[in-house]
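Only a single protein chain was left out; the remaining protein chains are all shown in position.
Right after this comes chain A.
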Amino acid sequence: MNGVNDPPLFIKDIKPGLKNLNVVFIVLEIGRVTKTKDGHEVRSCKVADKTGSITISVWDEIGSLIQPGDIIRLTRGYASMWKGCLTLYTGRGGELQKIGEFCMVYSEVPNFSEPNPDYRGQQNKG
């Protein structure tokens, strides 16, 4: 199992369907808030590590606390396709924890959340 003490997974290794992810990243952009039907606030944030960037969907008030430049550890996350894009989520019992800011080297490309034809089939199946 992927626990807190395991070395974090690189963003490049995140594939749709993976669970129990432990990832450390720096926040680059925070998207606009959208509201779900049952009143949850959802933000799409662009985050990156040295292997590339990905979009993470952050739910509820923790999204309003995150700032660009924050370095965050995600525990028990999972990845899946949303609207054709690979997206990272916080899973049940998982959390986002700020562990620093600014001082992390990242690479914005490749952006693994860009629409990817390879995954289209999988999404349809799922």
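Keep this in mind: a residue touches a chain if its C-beta (ideal position, glycine included) is under 8 Å from a C-beta of that chain, and two chains touch if they have at least 3 such contacts; residues count from 1.
In this text, contacts and distances are computed from a predicted model.
Participant: Can you work out the missing subunit's protein name as recorded in UniProt? Choose among "Large ribosomal subunit protein uL22m", "Integrator complex subunit 3", "Dynein, axonemal, intermediate chain 2b" or "EF-hand domain-containing protein".
Facilitator: "Integrator complex subunit 3"
Participant: Which parts of chain A face the unshown chain closely enough to count as touching?
Facilitator: That gives, for chain A, the contact residues 28, 68-69, 101-103, 105, 107.
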